[in-house]
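All protein chains but one are shown in place.
Order as written gives the chain letters A, B and C; numbering starts at 1 within each chain.
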């Protein structure tokens, strides 16, 4: 399936429609098989013990998967997560951003399934893995105005 | 199993160890079968379309389940989520707080499993359901100092 | 929502459309809030150590949730599981059947979400918990012929 929104278009979309998320997150790259998103880790994301909190990792996976879907179907602000499953496996490396490497497994008319691997930048072993299902609403005229 | 931290003790723990979370969240009640936690919804939690974002619902479930475990074992700041599964089922009611009703299903020495139902306050049908596994570290002397 | 298939009707449906499953499984009761299904445990279900295997527990949860949905919408043989999440928490009690207590959390036009608690008959603590999403196909004329 063709890529209809690249990293620049996705970042512009986030900045406009998800301004709070856009401050912390960015789309690094969008390829045929993989999208990479970044969480710029700062003190607000940290939990006791210096680890990045689960909700921040969830948010990164959510944005990566959402943008991976949008990269194929265009801006659909009302696509919603219906299911998420996460395994938290390792403590992130201190002082590093987190990256989510996302792959779409199914892109149907009404449901999409994707998975993301969360890594500390420059480290080998994954911090977490996540799979999500998104419900895609029928396309509506106002979405085509973007 | 006895309750060793009540709602007041849990809120004091959150305020001290999780100050950012404590601003938005509170423990309403702790009973033998159920803990209830609240997310004070404000604009920061909202997504396009007026819904509460998935990460905010995840964070509420996470805090409810974490506190339900602490209510039985006492303050263990380093207990960590190892797995989470969430189904997002309905859009929250506009202008209402979210409540998480949490139940512990297993409380072993090293792993605990619990589930939470997320509801808009005063509404009947659940917004989301969540189950999580927590890894509980061996008790360490400094924890008994709280 | 009204119950349109009771335990007897569901067992007849299983015997006709799922004869292999019907040999091991039965619907015990269908109430407004809860369906109970049984797995008649025999040696075929056992793993080393005498525990019931994960696939057998999955199959019990799947049948319980499927029948809970059918109890509300009538016989739709082509409803399919799209997502399942299970926590296996305790070894089943030796020599006892397993029961699944199932509750529907959402019954939409195209998606249903339900959860099941798996217990050894007569024992208090749950063996497993499961949540599943089912995709419900549009109703077709031949389904109404049952």
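As a working rule, a residue touches a chain if its C-beta (ideal position, glycine included) is under 8 Å from a C-beta of that chain, and two chains touch if they have at least 3 such contacts.
Keep in mind that what you see is a predicted model, and the values were worked out from it rather than measured.
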Among the chains presented, those that the missing one touches: A, B, C
Of C:32, C:49 or C:138, the residue in touch with the unshown chain: C:49
Contact with the hidden chain (one of B:11, B:51, B:83 or B:120): B:83
Sites on chain A contacted by the missing partner chain, in the whole complex: 83, 85, 87, 89-90, 105-106, 113, 115, 117, 125-126, 129, 131, 133
Residues of chain C in contact with the chain not shown: 17-18, 20, 44, 47-49, 51, 53-56, 58-59, 62, 77-78, 80-89
Touch list for chain B against the chain that is not drawn: 82-83, 85, 110-111, 133, 135
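FYI, only the chains that are shown with their structure count from here on.
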When chain A is superposed on chain B by its C-alpha atoms, the rotation angle in degrees, nearest 5: 180
Distance between the centres, which are taken as Cα means, of chain B and chain A, whole angstrom: 24
Centre-of-Cα separation between chain C and chain B, whole angstrom: 29
Two or more partner chains touched - positions in chain B: 83, 85, 87, 89
